[in-house]
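Of the protein chains in this complex, all but one are displayed in their positions.
Here is subunit A:
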Amino acid sequence: MTMPLGQKITFYVLLIVSALLIFAPTLMAFVMSFMSNKDILTGSMPTSLTLDNYRQAFSTFPLMQYLINSVVVSVLIMLGQLVLSSLAAYAFVFLEFKGRDILFYIFIATMMVPFEASVIPNFHIIRDLGWIDSYAGLTVPFFAMAFGTFLLRQNFKTIPKELREASLIAGMGDFKFYLTVVMPVAKTSLVTLGVYGFLTSWNMYLWPLLATTNDNVRTVQIGLKQMQTQEQLNQWGVIMAGAVIVIIPTLLLLFLGQKKLQKGLTEGALK
């Protein structure tokens, strides 16, 4: 795209300003995590940078345990979603049965139900199953994902029907076709969905709060909140250090996979 220089400058200035505005809190947290408490409380510019806050965060809290819990939970949810969504999407695209499309629309309609509305019934179920304070309770309720099924269905639909037919003639069953053809061909979308699922579960707050009562399975987001409530107000540096550690995976994934993520997410959209 070409545009006059003046316009270009205006655009970029506006973009930089808004980027700074949006990024400011993160930046502040990042800087504060390296500042001594004195500097933070007096509101001055940092006089010296130190790693003390990080050391303290790890020593006074089971931060490592929180991190491990978060990784386990996020990976489990991600895998569960990938497996279930892709299998469901496969059925919606490649298997023919009566009422398939209607079933799909009903399925998709569940996207409209906000998660909060299903929290209470979900909680009852995992309590009755005795899954409170377990990885199962934290992860299983998120495995079935309408959005993921939708995304993958759109992607699978772009796979020519003839590929399935060629495999039928060659005598290949559904499951083998799913594994050896559909999965590799839909790689981009699967990666996108995986990243999306991982990040969403990493940043989950409400559910882990309800489903956990002790530090053994508690995720890092809850841990962070605990830090804030247990500590005195003057421990801001430590809290910020914790926060920075928590957002690292998000940032990493975003930086590494931004292009892919964008491509994958818009793939299902109308062109």
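The rule is short, and it goes like this: contacts are C-beta pairs under 8 Å (C-beta built on N, C-alpha and C of every residue); 3 or more make two chains touch, one makes a residue touch a chain; residues count from 1.
One rule holds in what follows: contacts and distances are computed from a predicted model.
S.K.: Name the absent chain as its UniProt record does, using one of the following: "Multifunctional fusion protein", "Peptide/nickel transport system permease protein", "ABC transporter ATP-binding protein" or "Phenylalanine--tRNA ligase alpha subunit".
M.R.: The record names the chain that does not appear here as "ABC transporter ATP-binding protein".
S.K.: Among A:V185, A:L209 or A:L253, exactly one should touch the missing chain; which is it?
M.R.: Final answer for the missing-chain contact: A:V185.
S.K.: May I ask you to list the residues on subunit A that touch the chain which is not drawn?
M.R.: Looking at subunit A, the ones touching the missing chain are residues 160, 162-163, 165-172, 176, 181, 184-185, 187.
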